[in-house]
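Here's the structure, in structure tokens; my notes come after.
A protein chain is absent from this complex, but the other protein chains hold their places.
For chain A:
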Amino acid sequence: MSIWRYANPAEFMRLTDRLVVPLWAAAAALMAVGLYWSLALTPDDYQQGSTVKILFIHVPAAMLAINTYAVMAVASGVGLIRRHHVSFLVAKAAAPVGAAFTAIALITGAVWGQPMWGTWWVWDARLTAVLIMFFFYLGYMALWAAIEEPEKAADLSGVLCLVGVVFAFLSRYAVNFWATLHQGASLSMAEGQRVDDVFRTPLYIMIAAFYVLFVAILVVRARTEIRARRARSLRLQEARA
């Protein structure tokens, strides 16, 4: 069975029809457990105090900010190469979700930074790359909205998305390339350096909650785009008749 059959809008709608409700339910359940564990069951950190609780939302949001861009880039690349409309629509559907997660990462990072670093913002390589990536999300959405012809909008915004990949890549790896104020990857560090288990377990639950929520929103938004495209095509047929 080929994966490309899901590029057929009818097939995509049929498959995802059964997924929407379980995805919302799983996201709500994971979010409830994760929030309770993060806020009520974890102790304060000996250095960060209660601001450590901000990281339970900052880390998943930052991960999704970058990975949503990766999803958009792959979908745009597939759309440009194989000319599958669903790929472009998935990229279009992912953009506001990625922008929202990037905004959450930037805001929660600033709110954590003020008491811990003594500043809301620094022009650090990772922070700057994430801010530029946020502007790419906004630019991508603006380009889709500005061009009336859907085929042309899909192509041009797809190219813009691929140009912005460099900033998504830098958002992820800037901490490995340069000595930045932002810390490195806490979850993949060696034993003894990484986040303690007491924080790691609720963090993993929150990461899972954010990812499932992302998939639920993405699926519903992709279905919305397919329906809107179908309605537009029917209206055009009616106007021509």
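Note that contacts are C-beta pairs under 8 Å (C-beta built on N, C-alpha and C of every residue); 3 or more make two chains touch, one makes a residue touch a chain; residues count from 1.
Just so it is clear, contacts and distances are computed from a predicted model.
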Practice task
Select, from "Multiple sugar transport system substrate-binding protein", "Heme exporter protein D", "Glutamate mutase subunit E" or "Permease prefix domain 1-containing protein", the UniProt-recorded name of the complex's unshown chain.
Solution key: "Heme exporter protein D"
Completion exercise
Of the candidates A:His84, A:Arg126, A:His182 or A:Arg221, the residue in contact with the absent chain is A:Arg221
Problem - Sites on chain A contacted by the missing partner chain, in the whole complex - result: 39, 49-51, 53-54, 57-58, 61, 96-97, 100, 103-104, 107-108, 111-112, 114-115, 213, 217, 220-221, 223-225, 227-228, 230-231, 234-235, 237-238, 241
